[in-house]
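Sharing a structure below in structure tokens format, with a few things to ask.
All protein chains but one are shown at their positions in the complex.
Here is chain A:
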Amino acid sequence: MTDTLLDTKDLSVRFGGHVAVDAVTCGFRAGELTAIVGPNGAGKTTYFNLISGQIAASAGKVRLEGRDITRRGVSERCRLGIGRAFQLTNLFPGLSVFENLRLVVQAKRGRGTSLLRLAGADREVAREAEAILSQVRLEPFAAQPVSELSHGNQRKLEVALLIALDPLVYMFDEPTAGMSIDEAPVVLDLIAGLKARADRTILLVEHKMDVIRSLADRIIVLHNGALAADGPPAEVMASAVVQEAYMGRELDHG
């Protein structure tokens, strides 16, 4: 498959005697949104950490466009095109909403090293940050410190930072966690909008079945750290094994 952007081969990590991710081999194609599901403790977030580099693999490989990046650090993987939004909101709390976005655009463009220019004078970076700010409808809060933002808006900004980074691989870890029913659609629309980008791939860890049904092109199921199922949503959700053993009751309600 030539259009596989990201793939993991026998990717494993052990914490002491516990195998948290167990030899997961899986490819992610461009233009595809893959939902990663599984019960709590199945290793979904750990799998994410291995891909984005927060945790070092015990064995196996992570490859981006066929290139082995298993030994690369977090910031280098990011510069190569792996972008991640976090499950627990993970922003720059004392800085303004606009500055949060501006910092991401500045990072993407590699303009963080200049010492004597003024950050505010870089109109290109500022314009791009402004564009994303309006795309996620956070303009009214531009000057507010992030710490004063509502939880819903913080989640929105979390997603916006990733959009600003515009990576090859978008990784969302429960992007709507803790959001109210009327707030969640904004974030989901943003993610749906990203699917139009045929040269990107999106990974989504999510518990809510309605979200998965509306967004996912494919579902993979992790159980005890291992890949338990992989296929189109209807097929995976229908499989009785998955329903009983891995999805628990949530799927029955979904």
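Heads up, the rule we're going with is that a residue touches a chain if its C-beta (ideal position, glycine included) is under 8 Å from a C-beta of that chain, and two chains touch if they have at least 3 such contacts; residues count from 1.
Quick note on the criterion: contacts and distances are computed from a predicted model.
For the chain of the complex excluded from view, the name given in UniProt is "Branched-chain amino acid ABC transporter permease" [choices: "PQQ-dependent catabolism-associated beta-propeller protein", "Branched-chain amino acid ABC transporter permease", "Sigma factor sigB regulation protein rsbQ" or "Glutamyl-tRNA(Gln) amidotransferase subunit A"].
Of A:41, A:66 or A:120, it is A:120 that touches the chain left out of the display. Shown as candidates are A:12, A:46 or A:106; the residue that touches the absent chain is A:106. The set of chain A residues touching the chain not shown comprises 52, 54, 73-76, 78-79, 84, 86, 90-95, 99, 102-104, 106-108, 111-122, 161, 165.
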